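First up is the structure itself, then whatever we jot down about it.
Apart from one protein chain that is not included, each protein chain of the complex appears where it belongs.
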């Protein structure tokens, strides 16, 4: 579970709730038809923008990515080094029976155990990375589009409220509350765009880069196992990949 | 018929109608001159932006693409494999009489039956794909331009209404309804942009990519038939093209 | 005369006039100082943005392009084929006396009659196309800049009106008409940007592409004449250039 | 002195002043604190955005470029031809004593007189052009950033005015003038962005292209002098560079 995403969203919602209750009551901010038109409108228009099946899948992929725990590259490097030791002690074929949790590493190890030559091995694994990137980038474009549509539907809802109110101006005492309700959809749209969809689209990008780095380490490691490289040198080589992150931390 | 586009548009319109009727009457949202200036203005300005003939064609192409059923790549692969079997059992010339529904596949098959060599075959079919892409991208830019012009003409209409109202402020009771009518064009512009033109432009892009993938499969399949490749291997080879979509689904 | 541009602009203006007169009188929308500040401001700021001489030329070029009749590529192909026949019957030198209306074709034909070799011929004509593109793209950027400046000067005018009005709030009955006048500049700016400058910039792009295609056909035709290619084959070859447009039409 | 920039700016300011005085008095548009917050804020934030020394230099370079007279390429070509004649009559070394006003041409001529070989000559002069472009592009990005910050500080000023006014609503007669003053900063920001910074950034781009062309002509001319090319042919060759501009004029 990624704490950042959840913590950020819940924190923002908490702040908003606090600000609401400090100046009035939460009841004044709940209006079911307003919620329906903004949330419903954004979801429905997403089906106009993207092919149906893709929307569901990309959404699922996006959610999993956002809330999944970031893979720990140090751990995967240790595991690769263990596998390299195993392959040296016994043989490449022995890798077949090693228990490997990470699916991508497992795929690579099985290919090595099958005696796949380097060119094909790399091409198969790199294709997998490319597909992962494409899925994420598609999911990101869906989140971004929903983030852009949220304020638009907020405005449509507010226009409906304003026009209804202005068209029937009987009781001047009614103007205030009617405008308050009309503004609710703009408020919902702003929250949806700026707390959910747009920030998630941004994180999806960072996550995609992280996961690609993680997979690149696995590719390099698996190829090194195939070549029977020295496990110690292998560790050094793979940790070089970590430098950007580590140095970013240490600097 | 693509259900997503239609379902999304009708759903959005339904939500909007519901929101309108919950807070007032639908009559207050219908104003023929306002409709004329926004819809008419956007259509007329499209003729200033794009050459006339192209507007009609691209619009037609766009509509067909948006509401057409997505081609099923599994089916086309099966058909290509059948054709490959036919070519192996009889001869390439026998393909000429095979009944092929898809126009692009038919063109490819006829070229093979005519004994066209690979280079020319590929070049002819790839040109077709390039033209398809260009048509779609042109149609997309028209939809996008109309989506950008809709709020602009909505604002022009609202400005006309406001200036007229402010210039003749006799009866203060009249301000509300007059402003309601003035806001209608902004409302129409927002609906046109965010429910129709902009989402359609987005889908056109996804559709174009889908159709291009579909056509690429056909090109690869037709070339394989020309080379008399093993139909079984051919199936595997073509299904590799499907992976991105399938994996996006299975992940 | 290109009907689309004129028809679109006049239609939009007609719609706007209709909407104005339906809800008030045209007189309320005419204010000479407001017109001066928006139109004058946009023209003057264009001289700050672009070198003076270039503004005049590009504007002239732009106008000619927008309202000029689209060249008919079928006709030019027929003419090229006629010239190819002439060159075959008599000689390349005979081309010198042929009457050719299109200036670019004439230039190419004279170069062929002078015995220019293919490399130089192509380079001279392609340079001409590049210059044409550059002129159009420059003209387009001027129209776009004017389109972006129009709402800005509209807003400046409205701010002047509002500040003047607010600074001297004596008679509350005066507020309405004064605000109406203040909004006029915003209205003028919106019309200028969305009916004139921005749509024209968009069309200039389409026109530039059309004209470039037309000139490319001429280059290919002239080179073929130089090589004495078969006029029939030449016709086929040049009509291949038309395909994108024709297919866009037929699809 | 470039008349366009000055004429455009003064013209715009004249129009604005006229519009102000037509509807009220100029005094209502002068508010020293408002001027301070917008102009001061934009200047100060520029030091947050760009390194201090660079701001001063780029500003100076920008101003010089904007108001400098456009160099006349015809004149420089004549001068280069004269130098070519001199070099032919006497020798390359004689160039050393020729009086050359343009600094860039002088540098090139001295390098030729020193017997610098073509490769090095070109590399030195092209580096100079690259530096000039970089300086201009940096200056342009400073003007653009100031143009984007001007409306932002205008809005900040207006928000301060509005909040102050709303927080102390005693005398309703005071609302109008207070809002007028609050809007002044928005007005100043709009003028600064749309009359000064953004148009100047646009012109800097055009000027940079003009000056680069001018310098390219000099590079070509100096290299030709080094090779002892025929002065007549040299004139033809250099005037080919002018074509875009001349044709843009003649078309």
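As written, the chains take the letters A, B, C and D, and residue 1 is the first residue of each chain.
Convention: a residue touches a chain if its C-beta (ideal position, glycine included) is under 8 Å from a C-beta of that chain, and two chains touch if they have at least 3 such contacts.
Quick caveat, the model's predicted, so the values are computed rather than measured.
For the chain that is not shown, the touched chains among those present are A, D, taking the whole complex. Touching the chain that is not shown, out of A:139, A:199 or A:221: A:199 (per the contact rule at the top).
Of the listed positions D:6, D:152 or D:242, the one in contact with the omitted chain in the full complex is D:152. Think of the hidden chain as still there; on chain A it touches residues 2-5, 7-9, 11-12, 15-16, 18-20, 22-24, 28-29, 70, 173, 175-177, 179-180, 183-184, 186-187, 190-191, 193-195, 199-200, 202-203, 206-207, 210, 243-244, 247-249, 251. Contact between chain D and the unshown chain involves residues 33-34, 36-37, 40-41, 44-55, 57-58, 61, 131, 134-135, 138, 145, 149, 152-153, 155-157, 159-169.
The rule we apply is simple: only the chains that are shown with their structure count from here on.
Shared contact partners of chain A and chain D, listed by label: none present. Chain A maps onto chain C through a rotation of 145°, based on Cα atoms and reported in steps of 5. Of all residue numbers that take part in the contact between chain A and chain B, under half occur on both sides, making this a different-residue interface. Distance between chain centres (mean CA atoms), chain B to chain D: 45 Å. Mean C-alpha positions place chain C and chain D at a centre distance of 28 Å. Within chain C, no positions touching two or more other chains are listed. Pairwise, the chains that make contact are A-B, B-C, C-D.
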